[in-house]
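The complex appears here without one of its protein chains, the remainder shown in place.
As written, the chain order gives the labels A and B, with residue 1 at the start of each chain.
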Amino acid sequence: MSHGNGSSAEPQLHGIMAEFEDEEAIISATQQAVDAGYKKMETYTPYPLEELMDILHLHKNKVALVILIGGIFGCIVGFFMQYYASVIHYPINVGGRPFNSWPAFVPVMFECTILFAALSAIVGMLTMNGLPRPHHPVFNVERFKYASQDRFFLCIESDDPKFEITETKQFLENLNPHEVSEVEE
Amino acid sequence: MSQQVRTIQGGQEYTGPGVVGPEYDNTTVTEKISNLVLRKDTELSWFAGVAIGAFGGLILLVSVTYLVLIGTGIWGLNVPVGWGFAIINFVWWIGIGHAGTLISAILHLMQQSWRNSINRFAEAMTIFAVMCAGMFPLLHVGRPWLAYWLMPLPNTMALWPQWRSPLVWDVFAVSTYFTVSLIFWYMGMIPDLGTLRDRATNPYLRQLFGLLSMGWRGATSHWARYEKAYLILAGLSTPLVLSVHSVVSFDFAVSLVPGWHTTVFPPYFVAGAVYAGFAMVLTCTIPVRKYYGLEGLITIRHLENMAKVTLATGYIVIYGYAMEAFISWYSASPYEGFMMWNRMWSGPYWWSYWMLLFCNAFSIQFLWFKKLRRSPIFLWFLSLIVGVGMWLERFVIVVTSLARDYLPSSWDVYSGTVWDWSLYIGTIGFFIMMMFLFIRFLPIIPMSEMKMILPRSKKAE
Partner (left out) sequence: MTTTTETLRPQLDQLQKVSLILGLVIVAGSAAAAFTMGQQAEFFQSYLIGFFFWTGIALSCWGLCMLHHLVTGRWGFVLQRVFESGMSTFPLLFVLFLPILLLGMQDLYPWARPEAADDPLLQHKEAYLNYGFFVVRAVIYFAIWIGVSSYLIKWSNAQDESGDPALSDRLQALSGPGMPLFALTVTFASFDWLMSLDPHWFSTLYGVMMIVSAGGATMAFAIIMMNYLHKHEPLSRFANAGRFYEWGKIELAFMLLWFYMMLSQFLIIWAANLPEETPWYIHRSTGGWEIYSFCLILLRFVVPFCLLLSIPRKKNPKRLVRVAVLILVMHFADLFWHIMPNFSQHGVHIGLLNIALPLGIGGIWFAVFLMRLKSRPIIPQKDPRFAEYVEAT
């Protein structure tokens, strides 16, 4: 996991994290970090902030595609499950209806579409987010527990090409944060 | 520097223009809601509530045990009326669940931010209601231990479910509905579970919530995918909820029984479901908001909006009654005409039809008045009447149509036995118990979503 560029004497760092008290502060800080040329950073907020997604260019993702594929797969599975049972494997005449009674197959096809799409939604979202992952370096910061409550955190990660402990720390200090701390690996 | 501590103690009615009361900001929302879960002391009344629910649950257990031992003969079913309380209660419970999905999904798509304080509650209601609903058909099959035959499992006799039957569609619709509702509910709760993990002082509790939250850390890149998935899930749930009750209505409508076979059933059932469901949300939230002092989060405005939805969907239901009555004459079919005449005047259940009209058509007219829409006590009583009305609606549809079928020689009168009632009351008890457990152990109002709709100026405080 760790591939820090520091020597083995000091603890490996995941990055340096600054805490902010409100939305405006984290938004402007993130903007400044991007402007300063930092590339690998992550913000942590108690609720989603559109502006941060804009700044960090996070709007494009593959969630919709995964769900679409799941849905189409479900629809096809739903139809052929019924087709196979009623036409191929055990055709049986029920009230003179055709073996391939497609109007009657629509409800189950639809349900299968939704079921598979919904399952792909949660599984896809979690997998792409790398969850479940109960332990993560950011949790090593004492005050990070407020990230899920009412505080906003910006972490510049150590694998950023521009990352340099003292300099980055200084940079974050200048953004008027509540506190700056090192995130140990 | 320590976190500012300002706990909101009691609640007072908030009638201002905002969605939430002025006393709330990011900190207080978190504290108020998570403290409902994490507080050490539990008031006696909660235990009393759980006990009442659990007593109902015991009745359920006894009823199911006796049913499994003896068989469905203990119910009041007879030859023309083969579907009695079991299907009535099934449809009633499923319908109640629908408001939860409507609130969480459709109002989310319509960007109605007022839904954010009641959606978790309503979704929980959905899940428990679907659990109650599912029991009835499973027990009604007679040998519930063979209920897995309803699934398309390959077997040596090459037997498959009857795909042309709406009862098989039901299996798929209801199980999909349950799964998707659960996913939606759980997914919406992940960030809040993270908050509880971070606030819990008990190490075991912290581990438990840590496990349940899957290590959610609120990274913006995660939020981006999360929001997208949540929005699409809402988009999927909307047609799903339409389809579930439509499939339930197909159970009746694709048959040949007069009074069942009518094309308006799908939309009319869906509207009726939402109508009963909103009434149930009112029944549950009005006491809870009062008791836990949540008047600043679930405000009068929420109640009024729900009352409006109840009125609107109630009118669609009335429209359904009107269409049924008119077409039964217009069709010039003697069977249809007899069915309606029997239902209204000449049959043994004429009273149920008029009671149903009283509950569903007459009583909701009071909701035209703003003053009454904003009165929690009035709404609470009205919501109970609506709940009864929608039960009666299913009773009228199921029983009056079957009891007087095509062949006069097989006509019979149906009424539920004590075991029918005990099973029904048992599921209500089970539902109450689950709701009480939910109120105590999970955040009943989504914290992250509430923080999103707080006005900007408040957040900066």
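The criterion applied here is as follows: a residue touches a chain if its C-beta (ideal position, glycine included) is under 8 Å from a C-beta of that chain, and two chains touch if they have at least 3 such contacts.
Since we're looking at a predicted model, the values are computed, not measured.
Student: For the chain left out of this view, which of B:A51, B:L109, B:L153 or B:L211 touches it?
Tutor: B:L109
Student: Who touches the missing chain here, B:Y24, B:F136, B:F178 or B:F265?
Tutor: Final answer for the missing-chain contact: B:F265.
Student: Pick out which of B:L44, B:M157, B:A332 or B:L407 touches the chain that's been left out of the picture.
Tutor: B:A332
Student: Among B:K32, B:H98, B:H140 or B:R164, which one is in touch with the chain left out?
Tutor: Reading the full complex, the residue touching the unseen chain is B:R164.
Student: Even though one chain is hidden, which residues of chain A still touch it in the full complex?
Tutor: On the side of chain A, residues 95, 103-104, 106 touch the unshown chain.
Student: At which residues does chain B meet the chain that is not included here?
Tutor: For chain B, the residues touching the absent chain are 109, 164, 166, 239, 242, 246, 250, 253-256, 261-267, 312, 315, 318-320, 322-324, 327, 330-333, 368.
Note that only the chains that are shown with their structure count from here on.
Student: Any idea which chain B residues touch chain A in the complex?
Tutor: 1, 3, 25-27, 30, 152, 158-164, 166, 168-169, 172-173, 176, 179-180, 183-184, 186-187, 191, 194-195, 197-199, 210-211, 214-229, 232-233, 236-237, 239-240, 243, 246-247, 250, 447-449, 451-452, 456, 459-460
Student: Okay, in this complex, where on chain A does chain B touch?
Tutor: Touching chain B: residues 22-24, 42-49, 52-53, 56, 58-59, 61, 63-64, 67, 71, 81-82, 85-86, 89-90, 94-95, 97, 101, 104-105, 107-108, 110-112, 114-115, 117-119, 121-122, 124-126, 128-129, 131-136, 138-139, 144-150, 178 of chain A.
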